[in-house]
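Only one protein chain is missing; all other protein chains are in place.
Note that the chains are named A and B in the order they appear, and that numbering of residues resets to 1 at the start of each chain.
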Amino acid sequence: MQRYIARRLVQAAVVLAGTSVLVFVLTHVIGDPVALLLPFQASQEQLAAVRHALGLDRPLWFQYVAFVRGALHGDLGLSVRQHVPALALVLERVPATAELALTALSLAVGLSVPLGILAALRRRTFIDRAALLFTIIGQSMPTFWLGLLAILVFGVTLRWLPTGGMGGWAHLLLPATVLGVFSAAGITRLTRASVLDVVAEDYLRTARSKGLRETAVIGRHMLRNAALPVVTWIGLELGTLLGGAAVAETVFSWPGMGRLAVQAIFARDFPVVQATVLFAAAVFVLATLLTDLLYAWLDPRIRYG
Amino acid sequence: MSWLRRDPGAAAGALVLALACASALLAPHVAPADPGIQDIVNRLAPPLSRSAGGVYWLGTDQLGRDILSRVVYGARVSLTVGLTAVALSAAVGTLIGVLSGYCGRLWDDLLMRITDVQLAFPSILLSLAIVAVLGAGVRNLIAVLAFSGWVGYARVARSSVLGMRRREFVEAARALGASHPRILRRHILPGVLPSMLTIASFSLGGMITAEAALTFLGLGVPASLPSWGGMLTDGAQYMAVAWWLATFPGAAIMLTVLATNLIGDWLRDALDPRAAGT
Partner (left out) sequence: MWVRRLTFVLIAVIAMPAAARIPSLAAAAPAVTVAQGTEPASLDAFQEISRSGYNVTLHVYDPLFMRSENGAIVPMLATGYKIVSPTTWQFSLRRGVRFHNGEPFDANAVKFTFDHDLLKESAQNYLLNGVKEVRVIDPYTVQVITADPMPLLLFNLTLVGIMPPRYYQAQGASFVATHPVGTGPYRFQSWVKDDRLTLTANPAYWGGAPRIRTLVFRLIPDASARVAALRTGEADIITDFPPDLASSVQGSPQIQVETTKGTRSINIMLDTGAGPLRDKRVRQALNYAVDKETIVKKLLGGFGTVEATLVPATYLGVNPLLKPYPYDPAKAKSLLAEAGYPNGFSTVFQSPRGRYLADAEVSQAAVGYLKAVGVNAELRYFEWGNYVNMYFKHQLGPIFLIGSASAALDAGDALENVSCGVWDSWYCNPGIQARYLKARSTLDPARRAGLYREIQPLIFDEAPTIFMYTQQGIYGVNKRLDWTPRADETLWLAKAAVK
């Protein structure tokens, strides 16, 4: 197990390094940070002066080292628009997005795992068809449309929930549900499929033939095995949620990272875009690391492999 | 054609997708009007409204443009973006996956770490970052979507190549002195293609909804081109007073995505007997 954890940690570090290269290439090689700072009509001399001041006339590897050194110290540059550290702006928004994404994830898991298992155990019944309908709608309906419809139905017509903004958990419910639906659809589908896979396996038949009660069979053997792919998927789903948050936060005026990123893009505020992407990637690497470790714990074959 | 009878879902999916493709290809002949023509006096006309020029079957939008014609023309943009992005990401992903699985060792490590890096980016955020650098527009949109979609192909292609490498027919080919390119072309690639096709059909739907999401954020298809995502974005503002603006492009998106999923299901079952019935 320890060797596995060590290997996984090294991998995560490599991935983070690669991420920093990708972000660096995006912002420094493909995009030109200087052109964005100056007006269109800026002269060559002005460009050169700013380039020099920012150290952009140095060799690329040198710039990259400086970039990484800064990043390790939490320095991702100043926001072009607000003149405050870009990372601070991002960190300010983390709680809001975390609240939204984690609630969405819990709702999605809470809804779709039972739904998927039920659908598999009661194939071709009403609940299976309902689950199918749900996955179809959930995966094909654009989030922003679903969100605006939800505002009209639950906010304006039924008056059950607030239409947007941050506040108590009533404010959280609508955006989190809307954000979670897409993921929930995927998890339902996967849970159903993996339970069906496991049901067909021989060891369940063995367990049953040993005379174990149905509850014990499902609980101890089936769910544990069916959980494997689902756990991996949920880890990956966190990334989808962080991305989807950009849309949900815009629809529900939720002051999170996603909106910050979108606005930074409109304002061509590169340090902020860069900080958002790097931060999200780091969170995501951490999340997949954790799910992999959880996976190893669930599946002894990996633990001792 | 017997599969049609055995899997009516897939048949319906194929029919919907065929219809969408046909309307994209034949838009000028099928659409009743030019999708850009504005008739501001008759704006927000409900479906089946009559005007001097004829009937607005699906009503008009906020500028009095014929929604039916725009849905038909919108298929062009949405499918072009979706299909091109899928084709690009499938080609790149398959190539990387096959090389990774076939060459093994150093290559494999390197390429798989690259896919890890790619996977570490939440795809919409990555798309946002790229659009921020390159600017919005159809070509960049395709590039962005393709770039965020190739990893799935690479992973699956790699694992199925790893499985195949040790199979008899590949070993036999090598023993007979076949060159690597030949083995790849004649033996490996045909073995990988079915699962690639399955992934592609599933991901087409995702590409179309991603196009809609990016357009909603103002980072996708420019306003001058009719696209389903753009129409849905504009129409969503009018849901409280004119439901038809958002409903028809929204339905077009949902039906197409549903169709691609049904086809994907069928492909997976048909090409991979083990998965049948799940």
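Here is the rule we go by: contacts are C-beta pairs under 8 Å (C-beta built on N, C-alpha and C of every residue); 3 or more make two chains touch, one makes a residue touch a chain.
Treat the numbers as computed from the prediction; the structure is a model and nothing was measured.
Enquirer: Could you tell me which of the visible chains the hidden chain touches?
Expert: Across all of the complex, the chain we cannot see touches A, B.
Enquirer: Looking at the whole complex, which of A:22, A:148, A:273 or A:287 touches the chain that is not displayed?
Expert: A:148
Enquirer: Of the residues in chain B, which ones touch the absent chain?
Expert: Missing-chain contacts on chain B: residues 36-38, 40-41, 43-44, 62-63, 218, 222-224, 236-241.
Enquirer: Even though one chain is hidden, which residues of chain A still touch it in the full complex?
Expert: On the chain A side, contact with the omitted chain comes from 39-40, 81-84, 92-93, 107, 110-111, 114-115, 117-118, 121-122, 148, 151-152, 154-156, 159-166, 168-171, 173-174, 177, 214-215, 218-219, 250-256, 259-260, 263, 266-268.
One rule holds in what follows: only the chains that are shown with their structure count from here on.
Enquirer: Using mean CA coordinates as chain centres, what's the chain A-chain B distance in Å?
Expert: One centre to the other, that is 21 Å.
Enquirer: Give every residue of chain B touching chain A within the complex, in rising order.
Expert: 113-114, 116-117, 119-134, 205, 209, 212-213, 216-219, 229, 232-233, 236, 239-240, 246, 250, 253-258, 261, 277-278
Enquirer: Quick one: in the complex, what on chain A touches chain B?
Expert: Those in contact with chain B are residues 11, 14-16, 18-19, 21-23, 26-27, 30-31, 136-137, 139-145, 148-149, 152, 156, 193, 196-197, 236, 239-244, 246-247, 250, 258, 261-262, 264-266, 268, 270, 273-274, 276-277, 280-281, 284-285, 288.
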